[in-house]
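Everything on this sheet refers to the single structure shown next.
One chain of protein is taken out of this complex; the other chains stay put.
Now for chain A:
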Amino acid sequence: MSTLSIPATLHEDRGGPGQPLLTVRDLSKGFSVKGGLFGRGAGRVRAVDRVSFDVLKGETLGVVGESGCGKSTTARVLMGLLDGDAGEILFDGEGVGSRALPLRAYRRQVQMVFQDSYSSLNPRLTVEASIAFGPGVHGVPKREAIARARSLLARVGLEPARFADRYPHELSGGQRQRVNIARALALEPRLVILDEAVSALDKSVEAQVLNLLLDLKEEFGLTYVFISHDLNVVRFISDRVMVMYLGQVAEIGETEALFERPRHPYTAALLSSMPSLDPDARTMEAPLAGDPPSPIDPPPGCRFHTRCTFAEEVCSAREPALFEMSAKHRAACLMLPPGSGHSRAPATPEAAHV
């Protein structure tokens, strides 16, 4: 695979394997909601509210949560498509937008695959023109960009001779999503954000695309942020999983630990909503009732207390911080830190780290 004529330093691993590729600290993003005659009054949706997490080099971080929990907004802020209101994003140790890493340089290294495979391809461009667009923007000569697009097409399993000159409407959903993946890879990014990238595909195609993503990850040394509402898919592909609720991180930890022993009641409820193939393990009652509360006016204290079975008085009074059960597993629930005032909280610090 030919390399882009991009200064090598930009794609170099700087901080070493121990340094997270992406560090997000206290990221917030709100939208003002228009209401009333002159667009005043209604207030502000806090779509992402003081979110902090790391994405380690070479891992796949799964992000799950109900619709409206801030998954996609987080992705768009990470992509630089939206400006965050507060907080900072570090990419391999460098602040995004700083002198060492201007936004344009950052964008080459972070690419995104969108959910809607049709609307994410320009209907008036051929497949190869769509893929070659990004490199072209960064000054790669046309001929080279086209050659690169064709080799990427081959790599994602679409024979260039047959597909390069086609238009998006001539392809199936799975083929289009492969084109989108090729397009995202055309700039040789280090981080790829997959925003519900396989959710619109049918199951057999979904499996093929997931396997393709795994192969590409290995071949190009990619790091993924994999956003999905499909817990089975997230469990399959992720090394770690982050659960979001109403714009905040509810729990984050290694996939198996989190799926085997969820520590946040919201995670537990989400997991028990997964349909099981075992008839004895049928879900008999809905684990969660109703919709999440409005993010315009989130409930005080723990945001989940309005739907939580274990909610006590303290939950509406105190906002839980992310509590570290082990080095790799954290959850924001008052039942976890000792002495939080919740009756189920452990009595001693030792008991908390089991």
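The working rule: a contact is a pair of C-beta atoms (placed from the backbone, for glycine too) under 8 Å apart; a residue touches a chain by one contact, two chains touch by 3 or more; residues count from 1.
We adopt the following convention: contacts and distances are computed from a predicted model.
**Q** Considering the UniProt annotation of the chain absent from this complex, which name among "Phosphate-specific transport system accessory protein PhoU", "ABC transporter permease", "Response regulatory domain-containing protein" or "Oxidoreductase" applies?
**A** Per the UniProt record, that chain is "ABC transporter permease".
**Q** Of A:E66, A:E94, A:D116 or A:E254, which residue touches the hidden chain?
**A** A:D116
**Q** Can you say which of A:T73, A:T126, A:T223 or A:S340 touches the chain missing from this structure?
**A** Once the missing chain is taken into account, the touching residue is A:T126.
**Q** From the listed residues A:V51, A:L187, A:L288 or A:C308, report the one that touches the chain absent from this view.
**A** The one listed residue touching the chain not shown is A:L187.
**Q** Identify the residue among A:R50, A:H138 or A:K217 that touches the chain left out of the display.
**A** Going through A:R50, A:H138 or A:K217 one by one, A:H138 is the residue touching the chain not shown.
**Q** Which listed residue, A:D165, A:D202 or A:E313, touches the chain dropped from view?
**A** From the options A:D165, A:D202 or A:E313, the contact with the absent chain belongs to A:D165.
**Q** Name, in rising order, the residues on chain A that touch the hidden chain in the full complex.
**A** Residues of chain A in contact with the hidden chain: 76, 79-81, 104, 107-108, 110-112, 114, 116, 119-126, 129-130, 133-134, 137-138, 142-143, 146, 161-162, 164-167, 169-170, 180, 183-184, 186-187.
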